[in-house]
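Certain chains of the assembly are absent from this excerpt, and the rest are unmoved.
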């Protein structure tokens, strides 16, 4: 049970208008659209059609919406409370995180195996059957479980790593000798994962060959992703599920790689680029462009 | 050593004809074609060419085949036993399962870590280094090992989950805030996996955002598959290896997604659809159609 007044206080600067009487009123939960009832905190996405109608027909008493919604006679007569914000979806995400998510348990599970020289920050969670080499884990970072982190990996603060992730094993780098046999190029670099990065389950991040593989602040890496040796990923990128990033690729800030896209080794993806689903990128991509296809080509927005 | 009479009794309704004298005869094993000998239970697929010749030249004494095979003078003189059925490949699968597979060990491995409020059915197998949150596991369900199952996951009866699978961590859902930073949309839903589902190794299944991710009865999900939040998969589908299904995709019954195909978020794939290998599906697909390519398009059968 969350008081509306608490939610309004929490949102503070996000709020543009509040309509309706909310003193001593409360909501109990969030629900999918088909199960919304009078105790649900409901919301309407900015992009919906018929937003006014949705709000008027909602069984919920409290609705997060944008400022295009009119506080009509009908809404008034229904005693509905409207909380108007710029981005209802973002607002509901913030409210969910604050009021409706079970707080993550903290601590180090007794089955975690940690190298004696590893450096572990405060208020972390290190889940069961996790193996940590001689690495560094920042404050408030969460490792869910069944995770393998090798030596020479430095992880920042407020990072979330899902189950089954492997970080810091060698990448796939081989040279052919005179018999045409594969000789491994040994990797002596490490991995640096900055603050607020998130890494999805069963993803693999290679350590660098001579220098480090680097994932910068705020970047979100999805599940079942491969990141090769020496890859550099900038700030606030979104790397979606099943993406494959070959060795030495450099990705600038705010880039989005859609699901199942593949990037050739040593290519550069500049700022604000969007690579489409299932694309195969074989060239450098200039900033602010959208590339799609196999092989990927620029498309007009 | 399995008596032919036992096999015939087991098959019962499957059998159309039996030729040859099988009293007190038996087979010892199944073998790949190049190693078939007189103690092998052999079989000929419906689609083979020269089926009559294959049967006549087989070194095996007992052969599962369809009704187009003639019990010729030669077969008679070889003392061969023919067991005729509609679908020899299916029949041999049933026989293998019944007579030639080592029975799965049951029980809960002492290293499994199970939430005290988890509900575990009877006659299950829960393998080593498996972590179970506050979840529900149905009767006769098998979890091979190194598996991570989060809270709020409900798994039916007779389910098989291979090693390395992760179920119920959050999907990859982010909203951009005004700084263009990624803010996670927190997931408070769960996962429902119905009876007789099978899930291949190192696959990842996200929990729902507000409602549940659902995999219905009899659907078989392969290895290294990503299934996003709120995905609904119908009855008796086959999701092949390396498939990527984005969030909120709805897949109807009897659908086949061939290997390495990718489905865009919020798309619907209707009944009996086949999506080809490596396809990238960006649109809704009507029932009974075949779509192939990147981007995927309808092809005539």
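A and B are the chain letters, set down in written order, and residue numbers restart from 1 in every chain.
As a working rule, a contact is a pair of C-beta atoms (placed from the backbone, for glycine too) under 8 Å apart; a residue touches a chain by one contact, two chains touch by 3 or more.
Predicted, not measured: the structure shown is a model, and the values here were computed from it.
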With 2 of the identical chains in place, the whole complex in this file holds a copy count of 3
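Keep in mind that, in the parts below, only the chains that are shown with their structure count from here on.
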Interfacial residue positions of chain A with respect to chain B in the complex: 30-32, 34-35, 86-87, 89-90, 93-94, 96-97, 100-102, 111, 127-129, 144-146, 162-164, 198, 200-202, 218-220, 222-224, 236, 238, 240-242, 254, 259-260, 277-278, 293-294
Inside the complex, what are the residues of chain B that reach chain A? 113, 129, 131, 146, 148, 150-151, 164, 166, 169-172, 174-178, 180-186, 188-189, 202-204, 206, 208, 210-211, 224, 226, 228, 242, 244, 246, 260, 262, 264, 278, 280, 282, 294-295
